[in-house]
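Every protein chain but one is kept in place in this view of the complex.
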Amino acid sequence: MSHFQVRTDLALEAREKFEEDNVEIKGVRIEEEMAEEGEIKITNVVIETENGAKVMGKPKGTYITLEAPGMSEQDEDYHREISKQLAKILLKLMPDKKPPVSILVAGLGNREVTPDALGPRVVDNLMITRHIIQEFGKYAFGEEETNAISSIVPGVMAQTGMESMEIVRGVIEETKPDCVIAIDALAARSTKRLGRTIQITDTGINPGSGVGNHRHGLNQESLGIPVIAIGIPTVVDAATIVSDTMQTLIQAMSQSNYLSSLSNSLESLNDAEKYDLIRELLSPSLNTMFVTPKDIDEAIKRLSFTVSEGLNIAFGVA
Amino acid sequence: MSHFQVRTDLALEAREKFEEDNVEIKGVRIEEEMAEEGEIKITNVVIETENGAKVMGKPKGTYITLEAPGMSEQDEDYHREISKQLAKILLKLMPDKKPPVSILVAGLGNREVTPDALGPRVVDNLMITRHIIQEFGKYAFGEEETNAISSIVPGVMAQTGMESMEIVRGVIEETKPDCVIAIDALAARSTKRLGRTIQITDTGINPGSGVGNHRHGLNQESLGIPVIAIGIPTVVDAATIVSDTMQTLIQAMSQSNYLSSLSNSLESLNDAEKYDLIRELLSPSLNTMFVTPKDIDEAIKRLSFTVSEGLNIAFGVA
Amino acid sequence: MSHFQVRTDLALEAREKFEEDNVEIKGVRIEEEMAEEGEIKITNVVIETENGAKVMGKPKGTYITLEAPGMSEQDEDYHREISKQLAKILLKLMPDKKPPVSILVAGLGNREVTPDALGPRVVDNLMITRHIIQEFGKYAFGEEETNAISSIVPGVMAQTGMESMEIVRGVIEETKPDCVIAIDALAARSTKRLGRTIQITDTGINPGSGVGNHRHGLNQESLGIPVIAIGIPTVVDAATIVSDTMQTLIQAMSQSNYLSSLSNSLESLNDAEKYDLIRELLSPSLNTMFVTPKDIDEAIKRLSFTVSEGLNIAFGVA
Partner (left out) sequence: MSHFQVRTDLALEAREKFEEDNVEIKGVRIEEEMAEEGEIKITNVVIETENGAKVMGKPKGTYITLEAPGMSEQDEDYHREISKQLAKILLKLMPDKKPPVSILVAGLGNREVTPDALGPRVVDNLMITRHIIQEFGKYAFGEEETNAISSIVPGVMAQTGMESMEIVRGVIEETKPDCVIAIDALAARSTKRLGRTIQITDTGINPGSGVGNHRHGLNQESLGIPVIAIGIPTVVDAATIVSDTMQTLIQAMSQSNYLSSLSNSLESLNDAEKYDLIRELLSPSLNTMFVTPKDIDEAIKRLSFTVSEGLNIAFGVA
């Protein structure tokens, strides 16, 4: 049953599905390291071939995740150690261009729906410099040249009538930044990842990703310039919860004596039968629902600071 | 399996569980009527005895629900026909006191978590009069005496360190209103009810109800004056979704030929076994999660107008 | 002293300065009418020639103002009669193109500064249709073809690092609307006009106008398509208040016996001397300050509904 397609925006989770089955994927390379005295786990997933991309269901490129269990908990300086690691990774993924660079930060998502407000809230706390450099020149902030940071919160279709991609592309045409950094709230497969993982990727935002399920990608192909995406999972699709329950049910049954025969029957179903079964179970209304923690407001408030600080450290005025 | 306790704040849904099993509950009276040319269904559930209260899991009193499928959809005047019905019901449930009355409206819930923001958002659009009457006298608005409307948004414990009940009780001691009207977002059992039902009750808000799961009630017992509660379901507990899936699974299996034997085995479990099974399935993290629609921001925006208009029609300046 | 340049975004006020002096301006035509049983005064100022434009300090074009003293006061349906007049004027100023048209509504200004939040708040309540028509075709809403309404809230430079004009121009390039309707909070000369006047003009937004003092215009010249601007004065420049005081002082002095000689001396100053005097008086810090009413939050809330309703009536789904 583990191949049933549940949605995750995390390459890490996409990879894990295969790990469970002890499948090795050709064209996908993984490296792990620990940072900050074991507090932060950093995983590099590099999808190197088209085959890897197909199996993983994600475009070729580098996906780096920062995992720290306490990430969304209260902390005096909003987990500055995580912000620093984020800054390091961002600088590593940046296209090869000597600073100063000009960067458009796009805060994707819906400010009015708490778990989808990460992007807009990150932008609220960014150090914006482009207009000052436009007016006072590139030494406006001192002896060193300063990166030109601009930002846009495109909103969502129900508010604007337009795709985020259309708005961002228009702004790029007008203001010609060197690259885009897109921030978005993600859907995870497991509730345990919510608010505890940051994914940074050089593949941008791709169709179907994000809490709002972007219909068009925001990536180098659609925007014409490199796009780095920063995402944090804040919701699980309601349909995923249901699907997970199915699997837990089967496991639970196989561990209960009185249910083991029953479980065996279920396990003996072939994939088509399982798929039919799940289709019957999924209420269509669940497709428009998400699952999120009750204290998502506090998580979003804190995480948005952690991310904006990462950006400020990487590109801000020294 | 239908007696497994899933959470609902709607008396209507609590009643339905028994309907499914064709059980009649002594001490619970139900009446239905249609209004607005069949567009609005109004159901009165009156819990008349302690026995009824025990079986239903809700205090004695009157629970009136307004159901209208299009309630949260876009409408030029925010469904004024529903606001009017709400006003009528509110006036019917008001304690016997000749106007002018003085009413404290309490907008419960967390403004920062979209599906829990109903109460605070309703208060944003209320016509507030108490301070004007305090300053200019009871004929401040014309020849007729005006009801004195005041309002409080107590926030949630993580923000204030206090129970909503403590704050509201303190405000009552100071300002001596005749009654409280408490607005709160509710948890339903079924996703189909979200944003389509308004419940009005003279029993107030009771422990465990509301999206935020109030630990202490806001009712006549705790506040010392009558409390009318207006609630709209905006979330389903994540655990409820899981439990519902279980039942759908069993039904689905009994309708599939190749699964019928399996289903029979499950059906043959006794209640204790079923309960054990479900307990094993429920991930503890689900208890801190809720399920809500993706467009909850628009629903809350519109519903808050419908409710505040209902209050303005019932008690506002003519 | 009446020719001292104080800032006003209202053509009506620009005109009044000359009226006081009984000066007739060539190339500027004025018509007045009353609507809604004398409740609303509608004034058409048409600047017909370059000379008129130069004298008035505003581009050639039509400026229509709706004045109603109670406009920002509480009203059950947010002054629907004003919304209707606004809709009529908008349709009159629209470029000659048979409906359905596609319109981009730009909500200019800073959502975080209350008197500058009019534009963003109007957009919050608009009926947005473009994305639905894109998906379901032009008969998505019924038998009649529907106008395609989209919207953008570009924010302000300190937030985005970009000019509003750059963002709007980029969005136009991508989405090709037929025209732009730009909403902005304005600066008036007189505190008495705040929240009581709506100006609609086919000249767009021009440099130096709006509460935020746009540095670049949003008009047909800069955007390439017709731009209708809707503005409501919500602030007076602090420097204007000072300048007005000067004049009142002189008048007050000439009416006081014991001060008349003094006043005569002031009146006898020539214009250069007066200008020097005023320059000395104006504290430079006043240039970054504005004057606004203490209850501006309520005015903005109500006015934004009145304007969005006007747009919905003019262009929305019947």
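Every chain is named by a letter (A, B and C) in the order it is written, and numbering of its residues begins at 1.
Going forward, a residue touches a chain if its C-beta (ideal position, glycine included) is under 8 Å from a C-beta of that chain, and two chains touch if they have at least 3 such contacts.
Keep in mind it's a predicted model, so treat the numbers as computed, not measured.
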Residue among C:Val46, C:Ile225, C:Val242 or C:Val317 that touches the chain left out of view: C:Val242
Contact residue for the chain not shown (choose from B:Thr43, B:Thr65 or B:Ser151): B:Ser151
Missing-chain contacts mapped onto chain A: 74, 76-77, 127, 312
Touch list for chain C against the chain that is not drawn: 110, 112-114, 158, 191-192, 211-212, 236, 238, 241-242, 245-246, 248-249, 252-253, 256, 258-259, 261-262, 265-266, 269, 273, 276-277, 280-281, 283, 285-286, 288-298, 301
Chain B, residues in touch with the chain not shown (by the definition above): 123, 128-132, 148-153, 155, 157-163, 166-167, 169-175
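In this text, only the chains that are shown with their structure count from here on.
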Approximate Å spacing (C-alpha centroids) for the pair chain A, chain C: 42
Separation of chain A from chain B, taking each centre as the mean of its C-alpha atoms, in whole Å: 35
Junction residues of chain B - those touching two or more other chains: none
